[in-house]
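Removed: one protein chain of the complex. Kept in place: all other protein chains.
The chains carry the letters A and B, assigned in the order they are written, with residues numbered from 1 in each.
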Amino acid sequence: MTSEFVSIHGLHKSYGDKVQVLSGIDRAFSRTDRIVVIGPSGGGKSTLLRCVMGLEQIDAGQICLEGEAYVRVANRRTVIDRAVQRRIGMVFQHYTLFPHLTVRKNLVLAPVKAHGFAPSKANSDAERLLARFGLTDKLDVYPAQLSGGQKQRVAIARALMLEPKLMLFDEVTSALDPELVSEVESMIAELADGGMPMMIVTHDMTFARNIATQVLFCAGGVIAEAGSPEQIFSDPQQPRTRDFLRKMRSDEGFRT
Amino acid sequence: MIYSFDFSILIKYLPALLRGLMITLEVSAVSILAGIVLGFLLAIARQFGGPWLATPAMAIVEFVRGVPVLIQIFWVFFCLPAIIGMDIGSTLSAALALTLFMGAISSESFRAAFATIDKDQYDATVALGMPMRVTMLYVILPQALIRATPTLLSNAITVFKESAIVSAVGMADIMFVGRNISSASGHPIEILTVVAAAYFIVAWPMTLLVGNLERRRLERMSAA
Partner (left out) sequence: MRLDLNTHMLEQLNLHFISAASGRLLGGLLVTLELSAIVMVVSTFAGFAVAILVMSPFRLLRLPVRAYIEVFRCTPALVQIVWFFYCVPVLFNVFWEPFTMAVMALSLNLTAYNAEAYRAAIQSIPKLHSDASVALGLNRWHFNRYVVFPQALRLALPVLVTNTIGMIQQSALVALVAVEDLMYVTKSIASSTYRPVEIYTVAALIYFAIAFTLSRVVALIERRNRQLMERA
């Protein structure tokens, strides 16, 4: 299928013998897709995202990007094609900016030291990116002096420096104060408008509904239900999905 | 026999004592710096090396910390030449033994520092496609150094005090000089007190500095 951009085949992952975290994930997405994965804690959604990034050892299956299998199992060991992995960017829940470096250095470190970018190009890229997202005055500031929302936006910019083909967002707003959430979500929406394929794990159902082209409900290590946002949020088929959404709605009701 | 104090001999022997102090400071400084490097390498070996690296590293650290440094310096001075067939002077023996000691205790400091570095940062470096070498050099090492600084400073003070041991293999540090002059002049109290004072004058301000750094770190951590 030529429209396949990311495909996951028979993904299995467990911790030791007992804990099965992912039990057979099969999924494919196109270049125009924006996938949102929702589900209960421990259901496997973050692990799924991490596997797509190539951060986790897997037991069986493979993951392909643009037709190339870059995560697979050989001789009972996980083999990851770093060259393909480089085309994917990821942002985490807890900023993970390097605290001992300024924002500028945070942005240019990987491109210059690990990917052979010229320092001048890296610096101008950094300035351009921060200007695009309104963070220019933070260039020579240390992460400790930024708000949570700013840190997260810098983290996104840092991932964008490497010109990724696919962006992964792992609960990037879950650790933020509520008033800081929207600035980060706007930035992600802007990227989406620019045509960036992405996979997002989030607890914010409103955000999920607005940005997603496909929603996956991941629970118990399998994709219990999948469909368009309208389908999933308005008319969920599975009882587990219904229960989960009901709980999330009442939580959100509490918050607003 | 009542002891007659004679403080004028201090003036007479001051140059020799100062020279001894220089030797003490030099051997300490060299061992401290080399020991920090060694300590970092040992810490990396234990934290990130496979079992073939981590276990020998751990064995070295445990052994150096569990055996008196005096034995270690004697071992390097007396035994190592017998084994490798080459003579090792007192200076080299002293430097080797003290470096090993500083390395062993500093590896613990670095390991503790590693533990405070957020595990998520490793994930970020993988997501950014950074190979291990780059990650170690630009992300882990700087942070480990910053976080380990008070402890490393404290270790340095310990090594500085331990350096008095080099007198036992004939190195002319201030302890060696002091002991000789004490016997020769028959005025041990004046001389040895000055020797003790010399160590104190160097070690005590550093101790206060360490206390200061630790207190500031505690404040910063509780504020964040």
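Keep this in mind: a contact is a pair of C-beta atoms (placed from the backbone, for glycine too) under 8 Å apart; a residue touches a chain by one contact, two chains touch by 3 or more.
Note that the structure is predicted; figures quoted are calculated from it, not measured.
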Which displayed chains the unshown chain touches: B
From B:D6, B:E62, B:D120 or B:E219, residue that would touch the chain that is not displayed: B:E62
Among B:L25, B:M136, B:A168 or B:L213, the residue in touch with the chain that has been omitted: B:A168
Contact footprint on chain B, counting only the chain that is left out: 1-3, 62-63, 65-72, 74-75, 78-79, 81-83, 85, 157, 161-165, 167-168, 175, 178-179, 182, 188-189, 192-193, 195-196, 199-200, 203-204, 207
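Here is the rule we use: only the chains that are shown with their structure count from here on.
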Chain centre separation (chain A, chain B; CA means) in Å: 46
Interfacial residue positions of chain A with respect to chain B in the complex: 50, 53-55, 82, 85-86, 88-90, 92, 94, 96-100, 109-110, 113-115, 144, 155, 158-159, 162
Parts of chain B lying in touch with chain A, wherever the complex brings them together: 118, 120-121, 123-131, 134, 138-139, 142-143, 146, 224
